[in-house]
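A protein chain is absent from this complex, but the other protein chains hold their places.
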Amino acid sequence: MKNPFRKALLDRTPTFGAWIQMGHPAIAEVLGRVGFDWIAVDLEHGVIDLESTAGLFRAIEHYDAVPVARLPFNDPIWIKRVLDAGAGGLIIPMVNSQAEARAAMDQAKYPPLGRRGYGYSRANSHGLDFTPYIQEANKEIAIVMQIEHRDGIEALDGILDVPGVDGAFIGPLDLSGSFGKTGQLDCPEMVQALSAFRSSCNSRGIAAGMHLVHPTPQNIGQALGDGYTMIALGVDNTLLAGAAQAALASAHSAIAPAASPAR
Amino acid sequence: MKNPFRKALLDRTPTFGAWIQMGHPAIAEVLGRVGFDWIAVDLEHGVIDLESTAGLFRAIEHYDAVPVARLPFNDPIWIKRVLDAGAGGLIIPMVNSQAEARAAMDQAKYPPLGRRGYGYSRANSHGLDFTPYIQEANKEIAIVMQIEHRDGIEALDGILDVPGVDGAFIGPLDLSGSFGKTGQLDCPEMVQALSAFRSSCNSRGIAAGMHLVHPTPQNIGQALGDGYTMIALGVDNTLLAGAAQAALASAHSAIAPAASPAR
Amino acid sequence: MKNPFRKALLDRTPTFGAWIQMGHPAIAEVLGRVGFDWIAVDLEHGVIDLESTAGLFRAIEHYDAVPVARLPFNDPIWIKRVLDAGAGGLIIPMVNSQAEARAAMDQAKYPPLGRRGYGYSRANSHGLDFTPYIQEANKEIAIVMQIEHRDGIEALDGILDVPGVDGAFIGPLDLSGSFGKTGQLDCPEMVQALSAFRSSCNSRGIAAGMHLVHPTPQNIGQALGDGYTMIALGVDNTLLAGAAQAALASAHSAIAPAASPAR
Amino acid sequence: MKNPFRKALLDRTPTFGAWIQMGHPAIAEVLGRVGFDWIAVDLEHGVIDLESTAGLFRAIEHYDAVPVARLPFNDPIWIKRVLDAGAGGLIIPMVNSQAEARAAMDQAKYPPLGRRGYGYSRANSHGLDFTPYIQEANKEIAIVMQIEHRDGIEALDGILDVPGVDGAFIGPLDLSGSFGKTGQLDCPEMVQALSAFRSSCNSRGIAAGMHLVHPTPQNIGQALGDGYTMIALGVDNTLLAGAAQAALASAHSAIAPAASPAR
Amino acid sequence: MKNPFRKALLDRTPTFGAWIQMGHPAIAEVLGRVGFDWIAVDLEHGVIDLESTAGLFRAIEHYDAVPVARLPFNDPIWIKRVLDAGAGGLIIPMVNSQAEARAAMDQAKYPPLGRRGYGYSRANSHGLDFTPYIQEANKEIAIVMQIEHRDGIEALDGILDVPGVDGAFIGPLDLSGSFGKTGQLDCPEMVQALSAFRSSCNSRGIAAGMHLVHPTPQNIGQALGDGYTMIALGVDNTLLAGAAQAALASAHSAIAPAASPAR
Partner (left out) sequence: MKNPFRKALLDRTPTFGAWIQMGHPAIAEVLGRVGFDWIAVDLEHGVIDLESTAGLFRAIEHYDAVPVARLPFNDPIWIKRVLDAGAGGLIIPMVNSQAEARAAMDQAKYPPLGRRGYGYSRANSHGLDFTPYIQEANKEIAIVMQIEHRDGIEALDGILDVPGVDGAFIGPLDLSGSFGKTGQLDCPEMVQALSAFRSSCNSRGIAAGMHLVHPTPQNIGQALGDGYTMIALGVDNTLLAGAAQAALASAHSAIAPAASPAR
């Protein structure tokens, strides 16, 4: 069960991920076929349940993309269940202190690194690959901490020092909110925080991650130039909406000014 | 229950529809919010079951788009059940003769026009709007015949003469296959057939429909110019795939030639 | 697998059924616990799929009510699949001729009475009760023909003479529509048709069934007095709506005229 | 996204809600069509998952009722996910102290009032209405604290003083249990507690809420007279069961004493 | 999309399949991981809907087993929809005449071999592999006719002569029923019919298939010796039940005679 996503994180080779909030396996098949390196199932924002998560993982794996989950919270139940469902990577949201990072890691790793419980599950082919799985899981599953609060920025060095942290994923919007400046992504506090984030990651050789909700050649180039190597491109709903809006706008243009649309 | 979609068909006012093959209600919500006039749930190609169809209709109606279904077949069970689920329009595939058109209409209309059975259902608010529904349904639900075989082209006048036909929807790819020329959409047989289709529709004042699977300003303008007024733009999976491919291509460009992607 | 519902039909002992259009197993549990003799899952009007039907049957059986299905159509696939799902009774809609009744029976019975296919399924505990099931099924599963068209009334004697018919279920609203008098349940044609229905059933000792969509002590007494012994009482959505309307009306009364409701 | 339910709470105008424990969207459609002001999805008692919750919200919104959720617990994951699913109101169960009320509010409000995370979700039309949503959500979503333990009664003033509390919802049965007197709703402790509850709400102008599980004109009038303005009427299962029992009782009466039912 | 299952049929190389009646994707994962060449989803007996079928196909494909469906009936809707869901093989039940075989083939093949409709679907990666799929599908998807009635035995040569028939699958139990001898698998009629079946297949080089519902080394060896090359082993429910019964029997033995079990 070699995990190319985790290897790329450690090597700091750029990878590009997709992001699923509308939990239909056909969406995962489309995104997998398009060729993303990894696909994140967003369990924080969105209404995807665990059974559906497993269904999405099935579709993702078939296309050799790595199934990743952004968890709803730094929560022991979600960590264990999503891993057992077969996640190849976890993004733990809102990690604000070294203690929180340790707690997440403790749940995510089998002994002696942590106290994840052993059990047959989808992750080990329902028991048929149990032994190799429990031998490899601690090494192969990527654990990424999301930093999205000023407290997390302050605690960043301690967080990144927790053994097993494979990447740090910035959450700019929530971070700006924690400064009382929601959406002011270029305010001085944000500029300083993002700079601190990049240099902490860089000095430790920890992969830095970012989600470009509305990706453009410019912001992708900027992110790569800033040293981000784990880059999510768009969201399923956003990609669909953008393409649908463009098509409908073309149509509405085509009938104007001669006629106005039916509604 | 005035149906603006059927009114636009009768008035030959252009309307633009979306097309759902991946049956998740969030997709319907995105497409509804974007502002399509009607949204077709494709029950022919795709794996959407009836309960999911009802869920999609719920999402579509909320945004004041009209829920339409392209049925799997000219089949009495699917006609009755999809209507009871709340469809505002039906596209009946592969109608090849007047007899087939009559059979479809017979199932789709309450007596005395046909023999649709009466019953409480989602379409009439689970019985709470039963009387107004059964009084209006024959008048307000749009019935569209899909013509996608050379036999259907030959029988077209007879098909369009069946009382209750509100539109005719061309199926170019299947039509080309029926000439033994799959995908040769500009072959002489197709040119002639499409011309015959348009003039039959035109001479009777019947709305002509077309699905632009990959819509562009050019082909939308062409379709409008050809007199098509019921135009579907893209498919959910195609719109998503196109946008995802574009984003990923931008990303891959951004790292070349300095580096190659992780996979 | 003795079936008290079929026995009651043959004995013409009154039984009372519930009717499910909203396919949630909790609804089946409530109705089962309330104590109906049988519970019909309505696959004609409503959007219930087959997997959901099996889930409803599970809930119904637990309360010792007999699971019955009103099929979407006199259709071989639905007959076989719903029987394999575990139905204890079938109501075949819109049976208009002896040939149609024979066709339904042919699909519903194992050889030599018909040509239902043998297979492991939920009905025989997934194979664990296969032999007793296939030995008893022809005898124990109730087959009821729904008569809801003037053609069915005319063909009634022939329909009732088909071996295996355990009951005849009247469909008054559709029947009135077939006379061109939708909803005029007391028009002369209807009076005559219903009288003919009752006397045909009576003369053959075949149970007569009726669905009282809005049951009252009066119409229940009337139905029993008319000799109906298989009586469905209400629909899940209707019962719920009626009770909810009553509660809300009480509330609105309580605040008027001193105040008006918030909406 | 003006929320008439929250406005009514603040104005102390009576509103009437329905209560869903059986998680089928058709139930929500029936209750929405009947005309309740708001409809609560009960995630505490009942087995409704999050995806189903979103489906219920879809049905509720279509009828212009406000979707409310009673959460399983005062829990950060459920607060954030149910809000992102589109809730217009939350009932937080078992709030026993000011600290608990503050913790709930902290999760329910965006900065600077709290630390709810920003994200595209169903609540903001999958991102298409993101900016207006995050600007309005803190103002428009109603947060109601359920008081159902003697500790909560003692801490009531502190709880109601937490900024953002829009209503207080009494839980009489659990409250009686906390006094060791389960179901003795008229015992002196209860009389005193309910009186204290009403007067605390009243003195602060906070809306008081109550669930009449078995509503009657009498208890509705009593609740209104006591100053309750947020009143839930019945439960889906209770309303259905009551109506079904009445119908079946009528039927059983109609056949007695002449005959006894089949079971 | 080379299909090793169809190739093995044409080469008459033995393949072993699994059989799913309980439609959970984890079952498909277990059976896929165990290493079956193909896995049949039984849509005839069992209650699996189409969306679930697609989910099973996803799980099956991931393990490089070929997803096959036994259809509920020789029905155009099920043929087209299951193919679009991604089936690599179809088993058409109860084929009794050459005309029926031709009808099935007509629905299963794109023009010019038949009249399957073109459309984006899961089978062609939601359109992303549309062109290669429609070019290969007629060649790569295996079509197997199930012979399970004396009429089918009589018409066998005509059935096998229909171009595109890749295999013939015997249905012994239904066949015995058609002789009026349900379950008498060794009666003279059956012996003669099975012999005729094998020699017809053999003389044309058509693969013969059989389902060993309770496989043993003996009956597997027998089937291979008789020339069957497409062999299904057990059913999911039967395999589970047998293993569970064995475990429970061991347990009950272990406590007897010293003690009896709790129930």
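To keep things simple, chains are lettered A, B, C, D and E as they appear, and every chain counts its residues starting from 1.
As a convention for this text, a contact is a pair of C-beta atoms (placed from the backbone, for glycine too) under 8 Å apart; a residue touches a chain by one contact, two chains touch by 3 or more.
Quantities reported herein were computed from a predicted structural model and do not represent experimental measurements.
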item: Absent-chain contact - pick from E:Met1, E:Met22 or E:Leu173; value: E:Met22
item: Given D:Glu44, D:Asp106, D:Asp161 or D:Glu189, the one touching the chain that is not displayed; value: D:Glu44
item: Residue in contact with the excluded chain [from D:Gln21, D:Ser121, D:Ser200 or D:Ser250]; value: D:Gln21
item: Among C:Ala59, C:Leu83 or C:Ile255, residue touching the chain not depicted; value: C:Ala59
item: Among A:Thr53, A:Ser200 or A:Ser250, residue touching the chain not depicted; value: A:Thr53
item: Which residue of E:Pro132, E:Pro188, E:Gly205 or E:Gly221 touches the chain not shown here; value: E:Gly221
item: Contacts of subunit D with the absent chain, listed as residue ranges; value: 21-23, 42, 44-49, 52, 72-73, 75, 78, 93-94, 148-149, 171, 173-174, 177-178, 180, 182, 213, 235, 237-238, 241
item: Absent chain, residues of subunit E that touch it; value: 4, 8, 13-16, 18, 21-24, 26-27, 30-31, 33-37, 64, 215-217, 220-221, 224, 231, 233-234, 236-237, 239-245, 247-248, 250-255, 259, 261-263
item: Residues belonging to subunit C that touch the chain removed from view; value: 25-26, 29-30, 33-34, 54-55, 58-59, 61-62, 122, 125-126, 128-129
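By our rule, only the chains that are shown with their structure count from here on.
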item: Minimal step count in the chain contact network, subunit A to subunit E; value: 1
item: Selected pair, out of A-B, C-E or A-E, that shares over half of its residue contact pairs with B-D; value: A-E
item: Euclidean distance of C-alpha centroids - subunit B vs subunit C, Å; value: 34
item: For subunit D, residues contacting two or more additional chains; value: 26, 30, 33-34, 54, 122, 126, 128
item: Overall pattern in which the protein chains touch one another (line/ring/star/complete/other); value: other
